[in-house]
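Some notes on the structure that comes next.
Note that one protein chain is taken out, while the other chains of the complex remain in position.
Moving on to subunit A:
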Amino acid sequence: MTRLSLSAALNSGLRHVLEEDPKAIVMGEDVGPLGGVFRVTDGLSKDFGAERVIDTPLAESSIVGTAIGLAMRGYHPICEIQFDGFVYPAFNQIVSQLAKMRARTAGHVPLPVVVRIPCGGGIGAVEHHSESNEAYFAHTSGLRVMICSDPQSGHYLLRQALACGDPVIFYEPKRRYWEKGEVSDDLSLAPAFDRAVIARQGSDATVVCYGGMVATCLEAAGYAQEEGRSLEVIDLRSLSPLDLDTVCASVRKTGRCLVVHEAPGFAGLGAEVVSGVTERCFYHLEAPVLRVTGFDLPYPPAKYENQYLPDADRVLAAIDKLLEF
């Protein structure tokens, strides 16, 4: 166990991958000597060379597109998209090429490509640097969508993402990059990459969340405890496919469920969780499943983001509604 920031834990995950898998390649804008704008690739080009840690031209479509070609050739690329809002130029390559190649070639061309995307707000950034666009990719058949919430989940999930052999959109909540935690690099202890984990046990209500919102919900659960309310917090980790088994086992126990995410609510991941829980746990539910999400606005200028983003208070207000229903 070592105490690392999320950024350093991801860096250590990438080191493992580059050491253990000679076909692994890290590629993206400024990932070389600079180490990426969030330093996730710090030191990698020095240790593994420019052939394996590639500073690419500024062309997101081709970052994913050439990674696809490299994967066809037997390489295992891990691409970095510099910020969430800049993945859209690569949308066609991700949605029509990366996601569909395996199916359209009847399984002949698997594409083990990981696309890392720093995501979400909370860092006072300028426009296009705070978005949560996971629903676009979760809606696309043929992709796995994973999101880490803390240093340990980041380290494990990133290594698992490349090893799983399928295309993975891998989100890293940038507001958590510098938060530290204990990190083990023993992959045999990691939960399966497609499983949700219970981040905190509780009995009165289930709070389903992911990414940057996990810490927010844990904070809310701490306050709730002081008021004698016991919240079970579930960190989804895999957004596609969803681990509804873990979520529903919890909801059958608590009878109440709240879903929390930063992304706008309409047609978001939360709606999918609500539907899954309602279908599977209808007779266990004591209240409608509720959501706390970002508003259906373009991500606002930085000075508004504290009001825009779900925080512990908004989570607790929803918990009040849920428990009093």
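Keep in mind that, in the parts below, a contact is a pair of C-beta atoms (placed from the backbone, for glycine too) under 8 Å apart; a residue touches a chain by one contact, two chains touch by 3 or more; residues count from 1.
In this text, contacts and distances are computed from a predicted model.
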item: Protein name as given in UniProt for the chain not displayed, "Urea ABC transporter permease subunit UrtC", "Oxidoreductase", "2-oxoisovalerate dehydrogenase subunit alpha" or "CbtA family protein"; value: "2-oxoisovalerate dehydrogenase subunit alpha"
item: Candidate in contact with the missing chain, chosen from A:142, A:173 or A:268; value: A:142
item: Absent-chain contact - pick from A:110, A:191, A:265 or A:300; value: A:110
item: In subunit A, positions touching the absent partner; value: 51, 56-57, 59, 61-62, 64-75, 77, 89, 92-93, 96-97, 100-110, 141-142, 144, 164-166, 194, 240-245
